[in-house]
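All protein chains of the complex are present and in place, except for one that has been dropped.
In this document, chain identifiers A, B and C correspond to the written order of the chains, with residue numbering beginning at 1 in each.
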Amino acid sequence: MNRAVLDVSELPDFAFHHRNIVWWGTMGMIVIEGTMFAMLIVAYLYLKGRSPHWPPGHFPPMLLWGTVNTLILLASTVPNHLTKRAAEHLDLRKVRLWMTIALGFGVAFNIVRIFEFKSLNVWFDENAYGSVVWTLLGFHTAHIITDFVDSCVLLALLFIGPIEESHFVDVAENSMYWYFVVLSWIPIYAVIYIAPRVS
Amino acid sequence: MSRDAGLDRPREVDPASPREPDPRLDPLILERESRLLATTWADPKGFFGWFSHVDHKSIGRRFIATAFVYFTFGGILAAIMRLQLSRPENHIVTADLYNQIFTMHGTTMMFLFAVPVMLALGVYFVPLMIGARAIAFPRLVAFGYWMFLFAGIFLYAFFLLNVGPDNGWFSYPPLAGPEYGAGKRADIWAQLITFTETSGLVVAVALITTVFKLRAPGMALNRIPIFVWAMLVVSFMTVFSMPAVVIASTGLILDRLVGTHFYNYAEGGDSLLFQHMFWFFGHPEVYIIFLPAQGMMSTMLATFSRRPVFGYLAIVLSIVSTAFIGFGVWVHHMFATGLPQLGQSFFTASSIMIVVPTGVQFFCWIATLWTGRLRFPVPMLYALSFFVVFLVGGLTGVMLAAVPLDLQVHDTFFVVAHFHYVLIGGSVFPLLGAIHYWFPKLTGRMLSERIGVAALALFFVGFNLTFFPQHILGLMGMPRRIYTYQPETGWGGLNLLVSIGAGVMTIGLLIYLYNIIVSLRRGAAAADNPWDASTLEWATSSPPPAYNFLPALTVSGRDPLWEHPESQPVVVGLHAEQRDVLVTHVMDAEPDHRKVFPEPSIWPFITAVTVSVMYIATLFTPWGLIWGSIPITIALIGWAWPRGRGKKPSELDADIRAGRVRPLEQVQ
Amino acid sequence: MPSSTSHHASRDAHDRTRELALWTGVLAGPAVWLTLLEVNYALSYVACETRHTWFLHVATLVSVALVAAAGLWGWSAGRGPRDLPEPLTPPVSYDTSDTRARWMGHASIASSVWFIIVILSMEIPVIVLRTCQ
Partner (left out) sequence: MPSRIQSALDSAGVQASRIEWLWWLMFWVCTAVFVAVVVALGMAVWRGRSADPERPSEATLMRGVAMATAATIVILIGLLVASVATGRAIGSPPQADPLTVQITGYQWWWSVEYVYPQPNLRFTTANELHLPVGRPILFKLRGADVIHSFWVPNLHGKTDLIPGRENTTWLQIDKPGIYRGQCAEFCGAQHAHMALVVVAESSDDFERWVVAQREPAPAPTTPAQSRGLNVIERGPCALCHTIRGTTAGARTAPDLTHFASRSTIAAGTLPNTPGYLAGWISDPQHVKPGSRMPPTGLSGEDLQAVLAYMETLK
């Protein structure tokens, strides 16, 4: 049969960013969880709007630990960025290095997070305010831990193998997800720590 | 419009590609390649193999079949309700059982049938209609199927233990809250939501990625089949609406399990918060069910009018704007809750305006018929009956958008009639038609036309007998969700008529089922393209091979099979010995790179099991979340652990430094 | 192959703003309307307290302006073919991206006009109803 052909045999077999379908999968997760965060924040503001005084019968959360954690998160974007770039250049050694450092930030963050819960000045079953701030903070912590475990497994793979080229894409996507965790924290921080101070 | 009706012919073929036959298209070569592909893409056999399938067609078939099983359950429950209501003060079921039954009916139909069956058809047909070799994230889709299967088993297991949810499919607190929702019933409802959302969300993400990245070369955005457009839009709606109900039901579980106060007014919570979040999901869900059906309508009408559907742009825009407006009408479920009238009326406006996009599609379809050369096989008859029944539901929808009128008929049988006209008329009619239409592709056999007509006739008559009188019952003051009524209300006569209608409708569906069973065994063998349709799923054998297409196709129009497909270039160069899939660009589907897709794996099944265990454990103790997540983590690691093609890090590093491995950005 | 990918990069660069315009044109209408709906719903409480509705009208006007602008931007981006080197990997993507862009240009206009109507329909309650009921 005399038919024109489109020869794709020379095309490469992996790519980064939005050209790789893994990016779309990660984006899907990010959008879904971002929407959940948004819903929780809406719920918080809704309850705040219905309550005569806010926080009801409590001091607002202590600023110290939350702010410390915000700084840790923001700082963690540097090794995170370097990890991503190293991955895109298929530089295995640098990926290992920066990813380990980024994980260090993760550890620090999770430890401080414990103090954060303590400094909320309210217990989750005291009233609706306590319920919503605990849920917000807990939900975000769940994301941190998930990404943390994910990164650990990935890093272990990078050291002991077996790995293939596409793992560099996974590393890049993992970094992108970390960016999401950091960015989503900023509005949550505003809601948990600033909103109770502005009436 | 007509200018870019998608009929632009190929330009002069690239000089680079040879004019003499390409050796790779030699029939013998193709023959060998097809055998190789068949083994490469085959799902494993045997008992354990059965749990490891990742072929979107296999998963899709299971998905569709399972959804219809749950549909049958929901239908049986409906029949029991109609028996109970057939006369005043009937005692076929107790109040308690009736409340479980109507809750189970609604929950089943919405969460275990309507939404999943649409996603299921997407899983099976979207990759075929866009000429892809597989669905994106096949393992994730398999996982989604298992979660869906377990969701139903979970719900019905507890129902049979007489602890089925009994607060309605909307499960409002405080009735479903810790104080008044005794036992585990409300928790089971809330956890079922978590099950089905998990399933729906992963499938939606897979479908979005598939449509954006795996289209056949040349299938630019303006050439995507309308059904695929609908599935794409619906997947986006799923992604943005389901989180709302996840949060709502999570709040409910927390209130019940660990004593939070989201919905407890005594502690600063608010039960209307639940209603807002539930309906922010609940109304878009109606369109998640409805839009794919509209896509099926466009598909079938085009085929049986022997012309491209009229107004492609208008229809696509209608689908998209319906999706958006669908997110702005939820308050019309809450008109009776005493919200400020001005605020409510904004939602009246949107609820009324959302009619327009559907109207536009009606007009486009009528224009298509007007200028078509029609054929009337059973799918077309379903499509035509859709017009009549859905129109009724659409028009009563306008009435319900009016706050004053809604205050009268809200939560009455008028509303029951309305949304059954919308959901059955708007979705199930096209769906049953589409099953007729796609059955040859799904099974390689044709459904019997004769039996099909009989089934449709009974279904149509029974449906209208069942639901039309309910409008009147509602106006006569009969509320929903009552397990019985007194004779002096004067509702007995119409209710008897309704119940008779339900019987007729059931017979129709049974005949439909009989048709499927018989045709599976003795149906006439189906050709590749029995309806002479225009979309790509008909360009391969019926049923399609595991690898969908050989050779892989390119398109240069909206109706490839009506536009000299033989002169279309074909894709060569995908390796047959590994699961090569061509990834293309979002906008114009230009080839970008080849991706090796994952092998079959049992880990999605194992993961689904561990996740289900965790969900069920959290019904009883919050610690289920902690302990349950450990096996899940293990399962996920097993899932992600690379097999076969992996190398030692040192080797890979060496390859990279030697330049043997280069991502696209570095190819220069 | 190598040549065509480098040229691919250039294509991407060249397209970016155009695609942005097209997507904005198509999606601005619904997005702005949805935002306006939420805003109006929130403001309806304010309207009840203050017995004023002027800010609702202002919100409507702003939204209409935004949607109209976006629609026109998208439409203009959809017009006329581009002078570009031969696309990647013939013979598939003939003038695909031009017909597609024109198509999205039409979509921008249609979408914007339609959603301006929807936005205006939300003025009716504001005009007819009292602020608190």
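Methods note: contacts are C-beta pairs under 8 Å (C-beta built on N, C-alpha and C of every residue); 3 or more make two chains touch, one makes a residue touch a chain.
Everything numeric in this text was worked out from a predicted model, so none of it was measured.
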Please provide the labels of all shown chains that the missing chain touches.
B, C
The one of B:76, B:395 or B:513 in touch with the missing chain is B:395
Taking the entire complex into account, which one of B:34, B:72, B:443 or B:484 touches the absent chain?
B:484
Identify the residue among B:161, B:266, B:513 or B:626 that touches the chain left out of the display.
B:266
Of the residues B:86, B:305 or B:519, which one touches the chain left out of the display?
B:305
Across the whole complex, the chain not displayed is touched by chain B residues 1-2, 5, 94-96, 99, 167-168, 172, 174-175, 179-180, 265-266, 270-272, 305, 310-311, 314, 336-338, 341, 345, 348-349, 352-353, 355-356, 359-360, 362-364, 366-367, 369-374, 384, 387-388, 391-392, 395-396, 398-399, 401-412, 475-477, 479-486, 488-491
Under the stated touch rule, tell me which residues of chain C contact the chain that is not displayed.
117, 121, 124-125, 128-130, 133
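The rule is simple: only the chains that are shown with their structure count from here on.
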With chain centres taken as the means of their Cα atoms, state the distance from chain B to chain C in Å.
28
Would you please write down the residue numbers of chain C that are in contact with two or more other chains?
1, 89, 91-92
Please output the residue numbers of chain A that touch at least 2 other chains, ranges allowed.
4, 6, 8, 10-11
As the complex stands, chain B meets chain C at residues 1, 3-4, 6, 8, 10-14, 16-17, 217-218, 220-223, 313-314, 316-317, 320-321, 324-325, 327-328, 331, 340-343, 345-350, 352-353, 356, 554, 556, 569, 587-591, 664, 667-668
Note: in the complex, chain B contacts chain A through residues 10, 13-14, 17-22, 24-25, 27, 136-137, 140, 201, 204-206, 208-209, 212-214, 217, 239-240, 242-244, 246-247, 250-251, 254-255, 258-262, 264, 267-270, 273, 276-277, 554, 566-567, 569-575, 580, 582-583, 585-586, 591-596, 633, 637, 640, 642-643, 645-649, 652-653, 656, 661-665, 667
Partner chain B, residues of chain A touching it in the complex:
1-16, 18-21, 24-25, 28-29, 31-33, 35-36, 38-40, 43, 46-47, 50-51, 56, 88, 90, 92-93, 124-132, 134-135, 149, 153, 157-165, 167-168
